[in-house]
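The other protein chains are all here in position, but one chain of the complex has been omitted.
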Amino acid sequence: MTAPDSSTSTDPIRVAVLGAGGKMGRYAVQAVAEAPDLELVAELGSADPLQRMLDAGASHVLDLTVPQVSPENVAFAVENGLHAVVGTSGWSDERRARLRDRLADHPEVGVLIAPNFSVGSVLASAFAAQAAKHFPSVEIIEMHHPDKVDAPSGTAVRTAGLIADARSGAGVGPSPDATTHDPDGARGALVDGVRVHAVRLRGLEAHQEVLLGGPGEQLVLRHDAFDRKAYMPGVLLGLRTVASRPGLAYGLDAYLDLG
Amino acid sequence: MTAPDSSTSTDPIRVAVLGAGGKMGRYAVQAVAEAPDLELVAELGSADPLQRMLDAGASHVLDLTVPQVSPENVAFAVENGLHAVVGTSGWSDERRARLRDRLADHPEVGVLIAPNFSVGSVLASAFAAQAAKHFPSVEIIEMHHPDKVDAPSGTAVRTAGLIADARSGAGVGPSPDATTHDPDGARGALVDGVRVHAVRLRGLEAHQEVLLGGPGEQLVLRHDAFDRKAYMPGVLLGLRTVASRPGLAYGLDAYLDLG
Amino acid sequence: MTAPDSSTSTDPIRVAVLGAGGKMGRYAVQAVAEAPDLELVAELGSADPLQRMLDAGASHVLDLTVPQVSPENVAFAVENGLHAVVGTSGWSDERRARLRDRLADHPEVGVLIAPNFSVGSVLASAFAAQAAKHFPSVEIIEMHHPDKVDAPSGTAVRTAGLIADARSGAGVGPSPDATTHDPDGARGALVDGVRVHAVRLRGLEAHQEVLLGGPGEQLVLRHDAFDRKAYMPGVLLGLRTVASRPGLAYGLDAYLDLG
Partner (left out) sequence: MTAPDSSTSTDPIRVAVLGAGGKMGRYAVQAVAEAPDLELVAELGSADPLQRMLDAGASHVLDLTVPQVSPENVAFAVENGLHAVVGTSGWSDERRARLRDRLADHPEVGVLIAPNFSVGSVLASAFAAQAAKHFPSVEIIEMHHPDKVDAPSGTAVRTAGLIADARSGAGVGPSPDATTHDPDGARGALVDGVRVHAVRLRGLEAHQEVLLGGPGEQLVLRHDAFDRKAYMPGVLLGLRTVASRPGLAYGLDAYLDLG
């Protein structure tokens, strides 16, 4: 919703989507096609040669593939001067370090790797970390559809990590808890010192509540993702901004002016 | 809020409070004193002889004492023809059976034993059981202040039991759950086949959410007890109704016309 | 989720869907086709003669058309001995009276007219009416997508009506409200004496919260319909039950054993 930089608006944004046939890919193809300031120039599946995006005159790559091929895709983009927005998981510290090295030789190229494209989810996690310095108690409840195989969710783990860092930096101790008797584990998981509860319920998609409490008050930060459409504003924000932010940005937060 | 029976309104309701010095007792003394249709005739502490309530002309006893003495108090009331409303815990199946035997000899006397005097909490549990027959998924989140030593709460355990009975009676299977990886126990406790999560947060008192989900929809039944005042309408409802319900009633539900 | 009556299970349920091309119709066609105990025998659009359902051997009609033709469709079904489940709006008191007259001549035929097929929504409204007798305060917040043209929603108006009837029957007065200064109408609409607030928010579908409050406590009954899928369990429940309930039933409540 933030206006694109002037540099971005003068250069056309010609987007090639990699992984165009996947679930996220199909949504993204539609979102790019419908955006008045973006042009969809290529849709690639796993069998298509990367050269096709160059032939199509792409200026930007949107990588929504799988961890096995994403680093290779991004390397190809960088070497050819294309900006890249990446939604594929599996970008470990080591992979990101190698990508930073490569970007050092292409100082005009921007890359955004975003573990989560939901603007609302990223804001909620950032607010949670900021608020957690000011409340004695904090817990996380994440709620998902019951076909999910792992608990807790990756987003909840990342949120707990951000909260733990913020509290440790501000000298805030652990949340008070007098529990001495919990034979069945009702108190949930302890992730980086933060209690995390995982609900699985038919009808839900992906939801998270961070509860923060102090004497006489509570602050609740809740995010609901009802649909994969929720990720498209973040994808578009990434495509519109990446050219004006050379180098590697990790996390959509970097583009949200969170001060 | 329901009008008292005519039988109740003709006889005066002269209340003796046992355990008047405890936390609940002090609230109850005030609530009885302020109710226009009730008369507070005696306040007894642990050192006072039970005879004092007879001397004061009590028609009703409100027992808010401790499990060790509550059965003896109620037996004394029944033997002397006083109706009793009991908020003390520890009334096991066996104790209730013995009380029923005693009441058989005093067919005009009513006794209510209520594990929970919050009208809202009792309604929420009853609704949860009724709804749980109609949804594939159900989970419970209870939230309390962090000075509580046990998890999950007694109310959550009772709610899970009511839900389990209702679902078993209606032939509803377990909530769907594809979780295969939950190393830290984020999925919480399994109580009678129902997932229960316990949150402990400074600022809260006693809160419970029952989440019910089906394809494309969710029903949430939430109860908040902010203060012990929440128990007083239930106490008064009990005192106003018990004389018109001879025999033993267990649970405030019996007086709520839940159909 | 309740097991069908034995009468229902011996007769096959052969369903004709009227209005099969509409939004609800398409969902219903799929739901009926996928239900193991139902058989989809005909899909009719507005141009198709009603005779087609007889030719296809339908035993049940599901009417999801428009107010202009629904009474005619249902009359045709009744005259031909078919049970009908009706989701079309516009069934005024007068139309229902005329239908009852017609059903008097066909005592074996059952008809269900349901203004709302969401089991969760119907339960939430029924619970709200039951609870509203026990709390001094009650208000309704309904939340919908911002393309809705009317406020408040029909469901909120019906819920307010149920609450008002229940409170009037129990002798409960109006919710306390000391507001003397509300220049911009922040207190919302007054519907049958109950405050109703309408939120319009991109991302939402159809949601309703009933808030009930008393000294020291709150009960919140929240229903979320994320998707039209939410109406299918109610449609199937209607189709499975209608043959065992001759005459006219108005509202899905009648089939939910709400006591």
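The chains carry the letters A, B and C, assigned in the order they are written, with residues numbered from 1 in each.
Definition applied: a residue touches a chain if its C-beta (ideal position, glycine included) is under 8 Å from a C-beta of that chain, and two chains touch if they have at least 3 such contacts.
Keep in mind it's a predicted model, so treat the numbers as computed, not measured.
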Selected from A:Arg26, A:Arg228 or A:Arg245 as touching the chain missing from the view: A:Arg228
Contact residue for the chain not shown (choose from C:Pro71, C:Gly216 or C:Gly234): C:Gly216
Among A:Ala33, A:Ala97, A:Val149 or A:Ala170, residue touching the chain not depicted: A:Ala170
Interface residues of chain A (partner: the chain not displayed): 1-3, 118-121, 123-124, 127, 130-131, 133-136, 170-172, 212, 214-233, 256, 258-259
Touch list for chain C against the chain that is not drawn: 135-139, 141-143, 146-152, 156, 175-191, 195-204, 211-218
Positions on chain B contacted by the hidden chain, ascending: 203, 205, 224, 226, 230
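Going forward, only the chains that are shown with their structure count from here on.
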Chain B-chain C separation of Cα centroids, rounded to whole Å: 34
Centre-of-Cα separation between chain C and chain A, whole angstrom: 40
Chain A-chain B separation of Cα centroids, rounded to whole Å: 46
Shared interface positions of chain B, touching two or more other chains: 135-136, 212, 214-218
